[in-house]
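Heads up, one of the protein chains got dropped from this complex, but the rest are sitting where they should.
Right after this comes chain A.
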Amino acid sequence: MVETGHFALVLAFALSLVQALVPLFGARINSQKMMAVGGPVAVTGFALTALSFAALATAYATSDFSVANVWDNSHSLQPLIYKITGTWGNHEGSMLLWVLILSFFGALVAAFGSNLPATLRATVLAVQGAIGATFLLFILATSNPFARLNPAPIEGRDLNPILQDLGLAIHPPLLYLGYVGFSICFSFSVAALIEGRIDASWARWVRPWTLVAWMFLTGGIAMGSYWAYYELGWGGFWFWDPVENASFMPWLAGTALLHSAIVMEKRSALKIWTLLLAILTFSLSLLGTFLVRSGVLTSVHAFATDPTRGVFILCILTLFIGGSLALFAFRASSLTAGGLFHPISREGALVLNNLFLTTATATVLIGTLYPLVVEAVSADKISVGAPFFNLTFGPLMVPLLVAVPFGPLLAWKRGDIFAVAQRLMAAFAAALLAVLVTALFIDGASVFAALGVGLAFWLICGALTDIAVKSGLGSVAPGIMLRRCAGLPRSVFGTALAHLGLGLTTLGIVGTLCFGTEKVLSMHAGETVQLSGHTLRFEGLYPAQGPNYSEDRGRFALLGADGSTTAEITSSKRSYPVRQMTTTESGIKTIGFSQLYLSLGDEATDGSVVVRLWWKPLVTLIWGGGLVMMAGAAMSLMDRRLRVGAPSRRRKSAGAVPSASLP
């Protein structure tokens, strides 16, 4: 089975070379036969990669320790779910997952791209094949997950205990679906450059892929953030760690792409810029892969460091980023510019969005790479952390967030900012009320905290205003308004939901950062502690045994007003004997949207235990907002004009007709 997997991977590599070359050449000489090769080859390549992945997963599930990779990252006593998720809880396996998802997207283009012009489809598949070929070569040459051990060890070395969590089942697949999903946008852009033709229909094909990738990336980042929050026991939801930034940069650029693609689709403007953004977004995904996988950064994600891998990925990076940007430099001028617009218009607002988002991406990029550059040129070791990002990223985000509610309400081509401001009066009043209530009624609220709450409410109410105004609130009878509301395009709801989610996330961040409280103290069994109106009693430490670990459970009782126990919270110190590692399992009690979070420290000689407690108001909204953003993207995907299989009116002319603008 294992050798089958290896063999399938080699075959997939050979097929990806075919996929990279034959359709591309076919498109050049206009050979239908050669172009038609792309589809079946892409689908077969996906099937082979899936087979290979299944072989590795089987080896993990059955604890086949004759495979070096399984031996290094698994143990027979692990619960089955962690045995399976361990497949991608290591360098080799996670690269295999990366390639699997890449070939999956290629197969999707092959399966659902029948309404694309033949040459465009062939070229897209070829670019996709080229990316697949390089990464398959990378796996086969430097990171073979199927290497055998002889003699086979009896027992494995266990998966890193931090990764033995349900988060590993969700976070990497979602993140990779996002990262790699942008490869489709990249392939479409490179194909457009090779063909020297780009038009509104191109944007209509690219936008759903952008939405899909963005949706998954949003979910992957939110899930990763929540995982780090509860698993690491530090109570933080974002650390500005270079590895987090590596996933955040494609998200920022992808968000910009999402918006500029709208302009291109609706107004046929910003073509060249959209193309460049698509290239940059996937380049940042590749850069993220490089940063995480090459070992230049140390983090929980850097499973093992091997310099040859770093150099190899750097070569891939140079090839694709350099190649695509060079192609862009040579060919972009052959593309024609599109529609004109007034600065104050929907297009103008979207340009503003892009300006802020790309600048924010650049600051994150600089902050992430600067330490690497400094170390390379001067051997000084520096670290750029939260203080830098708070000072640069924060000021860039605030004006953008203030501008968000205006965007969807402005008309295309030429908008009336005063009319829009008038419509937003209610949202503004709500935000102002939120500021006043926060400042006056919540103890210890700083001016910044109150303004932050106001900003969140501004976003939330602005999103609701968008729907209300477009349904005709105030100008038509309620019955008609409801009918109009139901008749609005799904993408309008998608926009409103995504912006609403942004508001919720903002509210969660402001709530946690500005109103959270924290206590560190050492407690004896039976002692109680007060935190932000909640009373906790430490019941004591109780030993317990898990499948592949032993633990000390610290039991805490949440007391009601009458002193009775209303809930029990458990935080434990786990000890994994195989890796000789200790982990802390935090204890979390969700109360409304807020959470009581506690994590156990060391035991002192006198029998007391160090306990760290946090009260985190509205913290769940941070990730809840992410889910709402995902729902917004899903809603937009269901929009009639993007739905797969929906009759497309412009299928014949690959061309010149710009789409009509919606009211």
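We adopt the following convention: a contact is a pair of C-beta atoms (placed from the backbone, for glycine too) under 8 Å apart; a residue touches a chain by one contact, two chains touch by 3 or more; residues count from 1.
The rule is simple: contacts and distances are computed from a predicted model.
The listed options are "Glutathione transport system permease protein GsiD", "Cytochrome c-type biogenesis protein CcmE", "NADH-quinone oxidoreductase subunit H" or "ABC transporter ATP-binding protein", and the UniProt record of the chain not shown names that protein "Cytochrome c-type biogenesis protein CcmE". For the options A:G310, A:G385 or A:P489, the residue in contact with the chain missing from this view is A:G385.
Screening A:T359, A:T517 or A:T566 for touch with the missing chain picks out A:T359. Among A:G5, A:G219 or A:G367, the one in contact with the hidden chain is A:G367. Touch with the hidden chain on the side of chain A covers residues 160-162, 233, 298-300, 302, 304, 343, 355, 359, 362-363, 366-367, 370-371, 380-385, 387-388, 391-392, 395-396, 520-522, 573, 579-584, 599, 601-602, 604-605, 610, 612.
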